[in-house]
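Comments concern the structure below.
Heads up, one of the protein chains got dropped from this complex, but the rest are sitting where they should.
Every chain is named by a letter (A and B) in the order it is written, and numbering of its residues begins at 1.
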Amino acid sequence: MELLHRLCQIHAPSGNEVLMKEFLLHYVQENQASWKVKPQLVHGKGFQDCLMLVFGQPRTVIFAHMDSIGFMVRYGKQLIRIGGPVAEAGYKLVGEDSQGKIECTVVENEETGALSYDFDREIERGTELVFKCDYRETEETVQSCYLDNRLGVWNALQVAETLENGIIAFGCWEETGGGSVGYLAKYIHETYGVTQALISDITWVTEGVQAGQGVAISLRDSLIPRRSFVQKIIKIAQEANIPHQVEVESAGGSDGKELHYGPIPWDWCFIGAPEDHVHSPNELVHKKDIQAMVDLYKVLMQKL
Amino acid sequence: MELLHRLCQIHAPSGNEVLMKEFLLHYVQENQASWKVKPQLVHGKGFQDCLMLVFGQPRTVIFAHMDSIGFMVRYGKQLIRIGGPVAEAGYKLVGEDSQGKIECTVVENEETGALSYDFDREIERGTELVFKCDYRETEETVQSCYLDNRLGVWNALQVAETLENGIIAFGCWEETGGGSVGYLAKYIHETYGVTQALISDITWVTEGVQAGQGVAISLRDSLIPRRSFVQKIIKIAQEANIPHQVEVESAGGSDGKELHYGPIPWDWCFIGAPEDHVHSPNELVHKKDIQAMVDLYKVLMQKL
Partner (left out) sequence: MELLHRLCQIHAPSGNEVLMKEFLLHYVQENQASWKVKPQLVHGKGFQDCLMLVFGQPRTVIFAHMDSIGFMVRYGKQLIRIGGPVAEAGYKLVGEDSQGKIECTVVENEETGALSYDFDREIERGTELVFKCDYRETEETVQSCYLDNRLGVWNALQVAETLENGIIAFGCWEETGGGSVGYLAKYIHETYGVTQALISDITWVTEGVQAGQGVAISLRDSLIPRRSFVQKIIKIAQEANIPHQVEVESAGGSDGKELHYGPIPWDWCFIGAPEDHVHSPNELVHKKDIQAMVDLYKVLMQKL
């Protein structure tokens, strides 16, 4: 899973996904010769830093967000959050400003909870900092910052190898509430008439969704997608004997939110491996769940 | 009001409105022969579980949401909410899973407020439960779960009988923040150029809006629709001598929200009878207010 390790190290906090987009574009160009179908690449003017791969005659789109959570330097030594990262004193952050590369640590004011950094110089206002990647792999698990959502991106790239008909859309800003899925969805719907979407993202280990027990199929989070579509997916997973867990939550959200509220009748479903230590530098996912995730996406892109 | 009673019993929590849509489709097909104008029925592919009736040359659309609040089984015996139902210990809930029909009661943990159910077996994860309908009618009032919004739907069906020009749009997901009005609005605007909308829904009895004093015309809730449009409606109500009350609230929302924020210049207004015991199994509405609601909608669909 060397590819996953590389993905986890790319600097791409929400609003600045350009390095991820360039990496993926390069990866696709290097690897597509060995894929079953060579996709059409959609990007550039009108798509900001997003990238879409269109295979054959698509009926379903996979959305995988490229951006990560992180921090931004406010004024003086203050840090504010990009999205919702866990921030414990001592976490290592990396970034770069005009004076050069930065590796600093998080400091938390115990009374106020206010965040700042410890570094040997002042960092320029507005500089983005992300978790330093400490990638760890065992026989059973992978652990790193940013498995959410580099694993969702990685999953899409595995599916791409044998995909005949479908779209993979790599989007931006998911961690800060969205901002690209609206126009990607519009383009996809207007160009291909597609209204089925799978959200390739990572969810939480909970009392009902456990590590190693299969990929999670979400019946709901803070939003409730159309029930008949999710039930169709659960049935396909059952028939294909792919390990899966039905998730039922009242909180949380994903790229599905922009589809749900947008002016297109999307049927959408969040499907992803669960992780522990969410939004920390130590996100942990079981390899069996990753395998189930890839397997289920491959089947769904054929059967839906 | 036997029709209202039947509507209140239909299982259609947000995300699973298919039974309501089928009931309404059947009802329209059975009854439209006696209507002044036979509407065009718009539904099926591209409209999920929504249904629209188009009469003549429409200038105004009535939105009435079909979905209801309810509960969903999470893990073990836990219940989570669909929308914002009141949950008191002892409330009766009904539903169905693969093992059969269910009638259970709500249990509330007094310390944590966490909800669960009391039933003689474990209910399957993800099962939807709704209030058991106890429909009560007096000379002056109706009382039942789900008057919000089966009464808004019923109102639209009364208006349909004599409607010559206009659209009735039965939508989904209102109780969980919306999800269908966006695409219904887009279709309506693109197909018919309509930009006037009335929200046929039920509001709250408050110190300023009282039972039996007339239909409420909302000047604002958490959102403020264009003032000149609402004032035009108030003027029409005054001239027609229809009992009405101007509502002014800083909280609450409706299908109007999706119109307001969407990319179409909608003039919209929430108009509905007020109810007491909101979002409980005992929603109570005064019959005079229901009559005023139907009367006002009939006039507005002619004069706007």
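Going forward, contacts are C-beta pairs under 8 Å (C-beta built on N, C-alpha and C of every residue); 3 or more make two chains touch, one makes a residue touch a chain.
This structure is a prediction, so every number in the text was calculated from the model and none was measured.
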Selected from A:Lys38, A:Arg136 or A:Lys186 as touching the chain missing from the view: A:Lys186
Residue in contact with the excluded chain [from A:Leu4, A:Leu24, A:Leu51 or A:Met72]: A:Met72
Positions on chain B contacted by the hidden chain, ascending: 195, 206-208, 219-220, 223-228, 246, 248-250, 260-265, 267
Residues of chain A (touch criterion as defined above) contacting the omitted chain: 14-16, 18, 46-49, 72-76, 80-82, 125-126, 128, 173, 176-180, 182-183, 185-186, 258, 262-263
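Just so it is clear, only the chains that are shown with their structure count from here on.
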Rotation angle superposing chain A onto its copy chain B by C-alpha atoms, nearest 5 degrees: 120
Whole-Å separation of chain centres (CA-atom averages), chain A against chain B: 36
